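A protein chain is absent from this complex, but the other protein chains hold their places.
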Amino acid sequence: MVQIKYMLLISRQGKIRLMRWFDAFTATEKNKICRELSTTVLARKLKMCNIVEYQDHKVVYRRYASLYFVCGISPEASNELLTLEIIHRYVEAMDSYFDNVCELDIIFNFTKAYDILNEVLICDGSMTETSKTSILKTVASMDALETSDNLDQVLS
Amino acid sequence: MGSLRTFIKDVRAAKTLAEERAIVTKESARIRTKLKDDHLASDKKRKNIHKLLYLHILGEKTHFAQVECINLIASDDFRNKRLGYLAAMILLDEHQEILTLLTNMLNNDLHNANRYVVSMALSTLGSLTSPELARDLYPDVENILARSSDDFLVKKALQCAAKLVGRDAALLEIFYPYVGTILRSSQLGTHGGLLGVAKLCQAAVLCRSEYEYENYPEILHSIVDQIPEIFSILQDINSTSFSPEYDVGGTCDPFLQVELLYTLRLLFEKAPQETLQYKNKLSDILTQIATNSDSSKNSAQSVLYECVRTIFALQLDQSLIVLGVNVLAKFLSGKDNNTKYVALNTLLQVVPQEPNAVQKHRKFISRCLFDPDISIRIRAVDLSFAIFNETNMKELVNELISFLKLSGEQDRDLIINIVDQLINKFDLYALDNDLWAIEKMVEIIKIVGQYVSFEKVSDVMVMINNSQDLEQKMKLIQEIIELSLGKRQESLDGENLGWRLLSVWCMGEYGDVLLQKGMFLDSELTTFLSLLNGIYSSNTKLISYILTAALKLSSKIQNPSCVEDLRKLIDGHTKDTNILLQSKSVQYSVILSQPVGQRQDILGAMPLFEKSFRNGNSNHSEKPKIKVENQNVLLDLLEGTSDATVKNGSQALLDIFGSSSQEGAIPTTNTNSSSSISLSLPQDAAETYQSNEMQVFFRTVSVAPAEAQLELYIQGHAQIDNLQILAAVSKTQKLTMGHLSSASIAAGQVCRQDMKVSGSGKLKLRVKLVYDGASGTVTEQFDHKFDQSL
């Protein structure tokens, strides 16, 4: 199993593009983690493994183009290799949604990136859906509802 | 410079323009929003929250937005609700008081006709589960599980229920029946639904200690009864060859497979009695998974890895453990660094259980020593030492040396670790005066001496000193000196201070033999010392070695001009600003002025010297005894030159040795352990283990918050020799093995092993005993849990 304590999207320019905390952290802790992991992960060399021991837990990251998807996972029980697959599933879902997602898409549609993530991970960072089709269907249906609410309002 | 000036002028010119323009846009924006305010209030609210979420990502404080989130959630407009719930999940946490305002809204939305509204309410409750919210809203969650036929909502309700049970164990009573019903429902038991069921099972097992009612056994039983169902689902998915929706690189839903495996592992681990009847079947299934999955695919590797972890955690049959080790070995032989990393980590944990199975894959482990990834190298070194034994050590040491040859500054910590561990291992296997071991250590200092601490270098000096094979030893020393004097083909790293230290010491100790054999000219040695004396004038440690070497050499050479050079060298430090060097050189000057005959007495060959042992479990009986003949001479030397109170001979030895006494030179008066002084068993030692040949007792000396002192007593039923005690503690703790009172005991006698455990967590130990009994070498192993925790 995998329990994700937090997920950060960090750009190669060292900027945080998305963060989601599934575990309770204070603002100071969050800042520290963001700062330290940006440096740590960016400094990782090409051939190094994607698992880093950090504080009292492990961090698994995966790089897609200029973005690093960084997950803090609970130590011991969490399966590091599966964490990589979860990240990949999320990226696949975004790729379909945005039709080849890029950093700029995420900056300008970050709430969508969150919406998609919410259909993948739930509660304290557990996976709730593994089918890409289901994930996308849900997000699309909710988007459609928004539009129809918009329609209602205009017609009122 | 010129251009930069032009640019700054431009910036200044633009500044006023920008100010004006900004004021205009600001103003117009203000008017615009004001106009919009009446018609589109919620649009504006949404925009504000949207902006705040963005600011949150940028690391800005956003606490003032809390009420705004709640307002949006309260709206009937789906757009508002969606953004409001998103913002609540991201900006709030379960400690905020504002959550009380959420209770009613969640309560309403959990009954909303729109499934997406219900789903958002469930997700929000799942991430912001305060105990109050859990208490107030569990009936609404249960309502969904009991009545809904919508698999989308049920999967989320299950996850939410698991989280609620985690917050309040008493709620298990409400939710546990749904494990069975949903597991069997063809409509609701989708992959998402099964992930939820798995979470709920895990929560049920993990809340055991907090569940206060008496019916826990029944609940556990009802969950254990579902095991056959979980088995068949797991087998089904594992054998599905292709299912487009759930396929991940040729593996069917690895996410669900891993989740189910982990659930089974928890059940079997925490309820060993109740699950006993299913254990064989579990072994069969794990065997199937381990044999049938394609270990070359990433997605299958994550399942295999979980499978192997389950095998190890449950201590299943030896054949299964061997199978698990082989799976990991395959990981090691591949190219993927992530699988190598997890394989090394996991093998490290299984070595105590199955040393031989791991041993077989040494080639792959050694190959990882040369991996470009430092995290792989570190683990490969740890694992190499974990499987280190008498039969493989020669090869292992050679492999480590080839690694050291390629290492560099970035490996500093790893190098230090290797040297420490090697010296310990040589101690453990009583090889510390074996010429092979000495040669290897000398070679290591030659390669990486610049990283090795002086303490470790002096450990090597002790090894050289204690070697009895004079002829071979002198050959080695000749090589050391030749290399230092640049008389060999090889070259040496200029920063290698460890090597300098070693060669200076060799000149001082063995200068006479070298000169007698005509290996070197006396002037070569003295020039070398003077040279180093000039280069390293700021290095106290090295200079103090040089002083001692100069003093010793002065009594061993005839050439008056060389003696004079050495005298000058020593005198040169009598006004040294470093007080330690100053006093040393003053003392040595005094000795130097003594007649030659007396000097030679004082400065004769070193006696055999016994180190204190970091590992009390070394085999003392084969150790050379301390020779005491020369100690008086040494004492004289010290008394004549220093006011220091000399406790005993070995302390003095350490001083003249130039090695610092912080090394921990414990007075070695009672090291003669082969005499087997038997101890008596203390009253308060509790029996923890018994076998045909011995009884084992533990006594807790003290348990401080972060450190416990323990004593382990062994009473032999028959003669026990060459006793070695190995022990391990959980990962959050560190174990220091202290003194072992005796490695041999006769029938009825008792010996004691001191131990210190530091760290945190429950105090438990795995102990392995290796000894020679009547029937040959015996290995015994047991686990012991103490009542105390750190």
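Each chain carries a letter (A and B) given by its place in the written order, and its residues are counted from 1.
We adopt the following convention: a contact is a pair of C-beta atoms (placed from the backbone, for glycine too) under 8 Å apart; a residue touches a chain by one contact, two chains touch by 3 or more.
Keep this in mind: contacts and distances are computed from a predicted model.
J.: Report the protein name recorded by UniProt for the chain absent from the figure; options are "ER membrane protein complex subunit 2", "Trafficking protein particle complex subunit", "Transcription initiation factor IIA large subunit" or "Increased recombination centers protein 6".
T.: UniProt protein name of the non-displayed chain: "Increased recombination centers protein 6".
J.: Could you tell me which shown chains are touched by the chain that is not displayed?
T.: Every shown chain touched by the left-out chain: A, B.
J.: Among the options A:26, A:55 or A:147, which residue touches the chain absent from this view?
T.: A:147
J.: Which listed residue (A:6, A:22 or A:97) would be found touching the missing chain in the intact complex?
T.: A:97
J.: Which positions on chain B touch the chain that was left off?
T.: Against the left-out chain, chain B lists 1, 3-4, 6-8, 10-12, 14-15, 18-19, 22-23, 25-27, 30, 58.
J.: Under the stated touch rule, tell me which residues of chain A contact the chain that is not displayed.
T.: Interface with the chain not displayed, on the chain A side: 11-15, 39, 42-43, 45-46, 63-66, 95-99, 102-105, 107-109, 112, 136-137, 139-140, 143-144, 147, 150-151, 154-155.
Keep in mind that, in the parts below, only the chains that are shown with their structure count from here on.
J.: For chain A and chain B, let me know how many angstrom lie between their CA-based centres, rounded off.
T.: 29
J.: Spell out the part of chain A that touches chain B in their complex, as residue ranges.
T.: Residues 1-2, 16-22, 24, 27, 31, 34, 45, 47-53, 76-77, 79-82, 84-86, 88-89, 110-111, 114-115, 118, 122-124, 126-134, 138, 141-142, 145-146, 148-150, 153.
J.: Can you name the residues of chain B that touch chain A in the complex?
T.: These residues of chain B touch chain A: 50, 53-54, 56-59, 61, 77-79, 82-83, 86, 89-90, 93-95, 114, 116, 119, 123, 126-127, 129, 152, 155-156, 159-160, 162-163, 166, 191-192, 195-196, 198-199, 202, 245-246, 248, 253-256, 258-259, 262-263, 298-299, 301-302, 305-306, 309, 337-342, 372-376, 731.
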